[in-house]
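Here the complex is missing one protein chain, while the rest keep their positions.
Chain nomenclature is as follows: A and B, assigned in order of appearance, with residue numbering initiated at 1 for each chain independently.
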Amino acid sequence: MRAIITGIILSLAVAAGAFAHDTTRERIVDDEGAPAGLPFSNAVRVGDTLYIAGHLGLDAKTQMPPADAQDEARLVLDGVKATVEKAGFTMNDLVSVTVFCSDLSQYEAFNGVYRGYFSGGFPARAFIGSGTLIRGARFEVLGVAVRAPAPAAGSAAAH
Amino acid sequence: MRAIITGIILSLAVAAGAFAHDTTRERIVDDEGAPAGLPFSNAVRVGDTLYIAGHLGLDAKTQMPPADAQDEARLVLDGVKATVEKAGFTMNDLVSVTVFCSDLSQYEAFNGVYRGYFSGGFPARAFIGSGTLIRGARFEVLGVAVRAPAPAAGSAAAH
Partner (left out) sequence: MRAIITGIILSLAVAAGAFAHDTTRERIVDDEGAPAGLPFSNAVRVGDTLYIAGHLGLDAKTQMPPADAQDEARLVLDGVKATVEKAGFTMNDLVSVTVFCSDLSQYEAFNGVYRGYFSGGFPARAFIGSGTLIRGARFEVLGVAVRAPAPAAGSAAAH
């Protein structure tokens, strides 16, 4: 009986731990994507939520936006994808995206590229006409991702 | 005794489940409000948090902003309200709102309309002077809502 009760108490502690609102955090910093030494992380993970910094789509050599808008969109979204995956998330985990765009005539061009980064449904999104962006970029993209808990952790509840 | 212990274990599983950080998600897509086929959801719900897309206040017929700024503010906020309620939330669940505005001279006009959508306190808000917005809109509004858990679910903890 004592063993059973001890087992219950242990299960309780484990279950409670498994279901705590996880506020542990991890800063994702990509020295390749962002000029080193700038005062931001590419993303910060808190539990299962990932806050993604504003990403630009700059040419790796020139650190300026490429001539073609769709190339720039691809560079931006490749950068977001790299950050998201570095944190252990996927693009489909994105729940909210904000696109700042200094040239609204590129709305359709951006959308055409954007669609290719998601399978299934799309995140909530705002597409905002901005002022001039850093380095004359056409696009700056930020977002929030939330990942589902791993099935293994979830199934512990039934034990 | 076995029955009591089984009952405790079941209660434990139920309680743990009830208090898990819910990361199930649901995409809210309103084909009337948003032109069909655009790559975004009007909102995405993750557990008790709702990420609301940027909403415009367009005339249903012309799909352009109305002549009057307050009419436009009303259309924007009616759209946000429709999305929020479609997801099972209320406007008072909004915790954060960002207003992008291409004509700051309409700040007071917007506020006058905005006040009417809330009872009790207001969300945190940023009111940002933007560049030109899609379709020449004066306002684009996004936000985050969090709903309180249903009392029934909460009371289960005391059983």
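In the analysis below, a contact is a pair of C-beta atoms (placed from the backbone, for glycine too) under 8 Å apart; a residue touches a chain by one contact, two chains touch by 3 or more.
Just so it is clear, the structure is predicted and the values come from calculations on it, not from any experiment.
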{"item": "Hidden-chain contact residue, picked from the options B:Leu38, B:Ala82 or B:Val95", "value": "B:Val95"}
{"item": "Where the unshown chain meets subunit B, residue by residue", "value": "1, 4-5, 8, 11-12, 15-16, 18-22, 47-48, 95-98, 102, 104, 107, 111, 114-115, 118, 121-131, 144, 146-149, 154, 157-158"}
{"item": "Touching residues (missing chain, whole complex) on subunit A", "value": "1, 5, 8-9, 12-13, 16-17, 19-21, 23-25, 27, 29, 38-44, 46, 51-54, 98, 100, 102, 130-134, 140, 142, 144"}
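Methods note: only the chains that are shown with their structure count from here on.
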{"item": "Separation of subunit A from subunit B, taking each centre as the mean of its C-alpha atoms, in whole Å", "value": "20"}
